[in-house]
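A single protein chain has been omitted from the complex, and every remaining protein chain is retained in its original position.
Naming follows writing order (A, B and C), and every chain is counted from residue 1.
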Amino acid sequence: MNTVLWIIFLPIIIFIIGTFMLGYSRKFIARIERRYGPPIQQVFYDIFKLMNKKTNISHGWMHDIAILMLLGGTLLTLYFIPVPGFHFFAQYGDMLVIMYILLIPALGMALGVGETANPNGSIGISRALMMLAGYDIPFFLTFIGMAMLNQTTSMYELINIQQAGGFFGWGLITNPLLGVAALIALQGMLGEKPFEVMVAPHEIATGPMTEMGGKYLGIMMIQHAIAVVVELTIYINLFLGGALNWFEYIIKLFVLFTVLLSVNAVFGRFRTDDAVRFMWKIPLPMAVIGVLFIIF
Amino acid sequence: MSGVISISLVLNVASSGLILLGLYIIFTQKNLIKIVIGLGLADTGVNVLLVSTGYIDGNTAPIFSNSALNISNMVDPVPQALVLTSIVIGFGVSALALALIIRLFEKTGTLDTSKIRGLKW
Amino acid sequence: MVNPILLIIIPLGTAFLISTVAGSLKNSTKYLAFLALLANVWISISLLPQVLKHPVNVIIAGIKPPLGINLLVGPMGAIFSIIISVAGILVLLYSFKYIEGEGQSKYYTLFLLLITGSQGMILTGDIFNLFVFFEILAISSYILVGYAGDRNGFEAAVKYLILGSVGSVFILVAVALIYQETGTLNMADLAGKFASVASGKKMMIMLFFITGMGVEAAIFPLNSWLPDAHSSAPSSISAVLSGFVIEVALIVIIKFVYSIFAMTEILQYLSLVGVITLLVGEFAAFNQGNIKRVLAYSSIGQIGLILFAMTLNSEAGLSAGMMQVVNHTASKSILFLVAGYMIKMTGSYQFTDYKGIAKKMPVSSFLFVLGVLSLIGVPPFLGFFSKLNIIIAALAVGNTFNTVMVFLILLGTIIESVYFLKILQIFYIGDPIKGGVKEAPFTAVFPIAIFAVVILLGFLVLPEINIYAGSAAAELFTKIQITQVF
Partner (left out) sequence: MSIVSGLLLIALAGVILNVLFYKSKIVQKYVSLLLFAVLAYLSFNMYKQVGSHFSIPFLIAGQSIGFTITWLNYYFALMITGITLLTAIFSLKYMEGKEGIVHYYTVLFMKTFGMLGVILSSDLITFFVFWEIMSWSTFSLMSTGGKEAPKSALKYFIFAVTASMILMVGVVLSYSLFGSFDFAVIHSKIDSLSLPMTGFLLSIFIVSFSIESAVFPMHSWLPEGYSNTFTTFTAYLTGISTRIGIYGIILFLFGIFGIQTVDKLVILGKINFRYIFGVFAALTMIIPTFTALYQHDAKKLIAWHSVGQGGYMLIGLASANALGISGGILHIINYLTYQVLIVFAIASVEYRTGTTNLNKLGGLIKKMPVSYLALLFGIIGLAGLPPMNGFVSKWFIYKALIMSGYPFLAIAAVIGTIGTILSVYKLIHNMFLGQLPERYNDIKEVSFSMQLPMWILMIVVFGLGVYPGLAMGLIAKIQTSLGLAVVPYSLHGIASGSGQLNMLVITALFMGGLAVAWIIYLLGSRRKHVNQYNNYAGGHFLNKDVAYNFNYEFYAAIEHVIDPYRKKIIERTERGIIGLVDAVSEYVRRIYTGMINTYAIYILTAFVITIIFLKELI
């Protein structure tokens, strides 16, 4: 019975956490730039406003389906990630499945933006995909390293193994190289500042979001909120020993997010090829050496 | 009659000398006519060799005109028969060669082998 | 039982008959030649079953060997005389329309002389007689090469003549030395006596003979005349030359090496020379423009392959070589005969000018394709089975030398299939060429079609071919039969 309850309420809880985190991120960056920044619940207001817009411009049936794929895909990944107290679906799909499910929303958005027939959108998508090539290889290699070390690809078992070791069991501690490489890759995955090439407002008019307005933009912001939490949770489960109760989980989320935001706040944006070159020059060799350590 | 040098030795040396001379001409001379002459020389050399095979010292020609001579002191007649055909063949070939060279001369206007190189590679 | 001597007398007689009646019969001399060859074909085929039991020995003019000349017809001789007469009659049929003009009776006389020479070389049991038939064959092919009457024809004929005569000088020296040592000219008698000859002398004799006959058999360093002669001769003649004349010379070498000289050490050297000949032939043909020169070089390649197969010192190798000879005669004749009409129609020797000719000459291009496929050795054709048997025979010995040779042969096949494919692509792809190009006449296409039938349906008759080729190989390999001739 409680699984059905979990299935209904989990997205809402994660949505609320996510939105608060986005609000917190705006406030945090504002503080660094010595201004007050909007209230924490500002993101709720934005989403509420966007959802009630009268005119929602759409460029074709694929544009609409893309938005559905976007949100639906993210919800799908949500269920497969073991969250404190609920890991019913984790047994049906392991880490490999999660890594691929993450790509469905990206593909959905790409198709929708392509449909809007706006070159800014297309440039944004091509940059997003190139960035994907950049960060995904090191991230996947760190996951392969962890999976080989513990001889399992299921995330739930990885958490249990790390929990058993206590603080020193954390992935970040047992093999720091993989942990740091994954952290840099995570920076790219979330699209934070040094690697924020796809939503570059100054260069390509917010890239994929140029033709998104009204409820389309609203749904995209909902999706962004959930996606941030999902990606952070993946890193936490792999390298920060997962979380047994919600309090520890939220603490870890906010601490990790602050680390990423602080990097985001102080760095300018890479050019796309420099971003990819950076990703292949720094985190990838680190991950390779980490895996070599595991093998020998 | 067998002086210091036996007849068959002389014949052998003569035939190989002739053959080598003939082949030497073919290898070096540029003029087609000279090459045909070289061929002729080589042919005669071979014929000499062929005849010398049948020669037995001190025997005479194998003709039964007077019954006094018996088989034992006669030269072996078989190679002589062979030489006959070989000479005829040699003659035929050189006649053909010269005819062809004349027609070639009509067409190319030169006898120099280095110039007649229409067909190569 | 028909006396095999007829195989030589009929063509010789008709040749002289034609030259005498040439004045009155004018253009119908060719039918006389056709009848002669028809008789030849019938005799050689009727000879085959009889020969399988034991070789036929024919004494000429009543004088028993070793003094008299005799014909010794073993299975190898019989098969070869069939090849010569069948290929001869088909090419003759082809040249009915191909050779026009008033001088054609000379052509047919020479053609018959050529057939006589090759039949004679195969059947004779006496080495000097072999030399005489060799000269008949050589002289008639010199003239026939120059028959076209153009600058290239005469140049090729002169070159062929001079090199051929140098070769015949070497052969005659060998014959003389043989007579000097063993005192006999009869092959069977010689086989017995040759072992007793001093090894130094034996080597000299073999050396002279192989170099001399090698010139006519187109082995690598000695075959410089072949590309010029085969490419500037009229196509029917190049078909005959590539078809069986060079194979006849090769078979004589093989017969001498196996049964008379019995020097098996030289076999490995000869197979090496064979592979070198193959590679030289294939590489030289690779970027040739003139279609007949390509086919000439490919003949050199195929001769190399046959030489390699036959000098494997095993019965399987010999029989595979025999099959390859049949395949090469048939497919190479197709290629030359088709090329003949293509040149006649388009007026150019360069195959790059035959773009899209398949649309104008569909039947002959299709036959050309069959010829190419069989030459390369594509499965349903005869060429595949002979090549497969050659490689089986080569690898059966299993030493590294043969494995390396097999790889080189296959490299040659790859190059051969590439340059033939380029030609086929030019034929079939591209817009058809302008000008009055139309299909070759029926009398030309008919013989080519029969050759095609030989290679296409060869595999139906495979078991029989195996028996005959096997018995021919046995005859050469086991030298006993040849000695009990008296």
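The rule we apply is simple: a contact is a pair of C-beta atoms (placed from the backbone, for glycine too) under 8 Å apart; a residue touches a chain by one contact, two chains touch by 3 or more.
For clarity, every value in this text was computed on a predicted model and none was experimentally measured.
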item	value
Which displayed chains the hidden chain touches across the whole complex	A, B, C
Residue of C:Y179, C:F384, C:F451 or C:Y468 in touch with the missing chain, whole complex considered	C:F384
Hidden partner chain, touching residue among A:I29, A:I137 or A:I289	A:I137
Full-complex contact with the absent chain, from A:L129, A:I173, A:A265 or A:I289	A:L129
Interface residues of subunit A (partner: the chain not displayed)	11, 51-60, 62, 64, 67-76, 79-80, 89, 91-94, 96-97, 100-101, 103-104, 107, 110-111, 114-120, 122-123, 125-127, 129-130, 132-133, 136-137, 140-141, 144-145, 147-148, 151-154, 205, 210-211, 214-215, 218-219, 222, 271-273, 276-277, 280, 291, 294-295
Missing-chain contacts mapped onto subunit B	23, 26-30, 32, 35, 113-114, 116-121
Sites on subunit C contacted by the missing partner chain, in the whole complex	158-159, 162-163, 166-167, 170, 199-200, 203, 206-207, 210-211, 214-215, 219-222, 224-225, 227-228, 265-266, 269, 280, 283-288, 373, 378-380, 384-385, 388-389, 391-392, 395-396, 398, 403, 406-407, 410-411, 413-415, 417-418, 421-422, 425, 428-429, 459, 462-463
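Assume only the chains that are shown with their structure count from here on.
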item	value
Between subunit B and subunit A, distance of the C-alpha-averaged centres to the nearest whole Å	101
Gap in Å, rounded to a whole number, between the CA centres of subunit C and subunit A	80
In the complex, subunit C residues that touch subunit B	67, 128, 132, 135, 139, 142-143, 146, 149-152, 154-159, 161-162, 165-166, 168-169, 172-173, 175-176, 179-180, 185, 227-228, 231-232
Touch list for subunit B against partner subunit C, complex	19, 22-23, 26, 32, 35-36, 39, 42-43, 46, 49-50, 53-54, 78-79, 82, 85-86, 89, 92-93, 96-97, 100-101, 103-104, 107-108, 116, 118-119
